[in-house]
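All protein chains but one are shown at their positions in the complex.
Now for chain A:
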Amino acid sequence: MLNRRNFLTAAVGVAAATGLAACAKKDEGGSTGSGGGDGKIVLGFSQVGSESGWRSANTDSVKEAAKEAGYNLKFSDAQQKQENQISAIRSYITQGVDVIAFSPVVVTGWDAVLKEAKAKKIPVVLTDRSVETSDESLYVTLVGSDFTDEGRRAGKILEKVLEKAGHKGPVKIAQLEGTTGAAPAIERAKGFKEVMDADHADDWKIVVSQTGDFTRAGGKQVMAAFLQSNPDIDVLFAHNDDMGIGAIQAIEAAGKKPGKDILIVTVDGVKDGFIAMSEGKINAIVECNPLLGPQLMEVVKKVKNGETVERWIKTKEGDFMQDQAKAALPSRKY
């Protein structure tokens, strides 16, 4: 009994001390940050979770950018559960933060909580993923990637890759699609096809296209089969780096040289992809950037100041060719 009571007392004590410390810290930060009145923007951010390397890079970017911009960031991790996210948003509303930002776990079911925010006149910014609402005014803007454009950019960069490799004549393309039905897979394929139909209807042809489920194992297995049925593939377009890396292994097992015998263009720009590119095995990578923190902070500032922003602010993303790989590699965070 006594033990338990002691423990409880200790726990309460620790909690109180931490709370006090936190308060002290906050006060300190406030006074140094703005001298007199606390003009710091308070941003409530609810993240999906930490399900992938891409996501953890996204989280780090938001935290770092907030620190750099001098915002007071209230961060919470929803652990892939909508109810966690809703309760986090509610607590931001009660605390009266200036702006709420979140990456929705799922597409639907946000109307109620977003209406509460609207009633309190707290603007909401979505990051990375969109929501479906009955009332478009419930959120101000979405900061995220345009997957269709990534497909288009892949098409454009392939032109450069072919030119650089000195490839002449018709181009036989193999496509490794992402998970069937996933937005990035559908839209990247669509964007790529747009470029192909518009500029290369005569000389480019997708000879095989299958899903590799965004995984290395999938990419490897599907590519091995492609190489059997179409040994004369010139180009591989993979919807993400991981499938591309798997495919590289299959190409090597078939005794061919990835990046030379078969030119490879992938999307994403994860670290392992850049390593493969610096080894000459991938020819070009179209970036899908999780590091949207700085852009988010800029948008938050504008929204706070009442400026109008676009409905969809597209993430700044780069395209990388082989010669840039080595230089870019050390700065890849994910």
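The criterion applied here is as follows: contacts are C-beta pairs under 8 Å (C-beta built on N, C-alpha and C of every residue); 3 or more make two chains touch, one makes a residue touch a chain; residues count from 1.
The rule is simple: contacts and distances are computed from a predicted model.
Undergrad: The complex has one chain missing from view, so what does its UniProt entry call it, picking from "Sugar ABC transporter permease", "Electron transfer flavoprotein subunit alpha/FixB family protein", "NADH-quinone oxidoreductase subunit C" or "RNA polymerase sigma factor"?
TA: Of "Sugar ABC transporter permease", "Electron transfer flavoprotein subunit alpha/FixB family protein", "NADH-quinone oxidoreductase subunit C" or "RNA polymerase sigma factor", the absent chain's UniProt record names it "Sugar ABC transporter permease".
Undergrad: Touching the hidden chain in the complete assembly: which of A:98, A:128 or A:177 does that?
TA: In the full complex, the listed residue that touches the missing chain is A:177.
Undergrad: Which listed residue (A:198, A:225 or A:327) would be found touching the missing chain in the intact complex?
TA: Of the listed residues, the one touching the omitted chain is A:225.
Undergrad: Could you pull out which residues of chain A are in touch with the chain that's been left out?
TA: 50-53, 55-56, 177, 180, 208-211, 213-218, 220-222, 224-226, 228-229, 242, 245-246, 249, 253-255, 272
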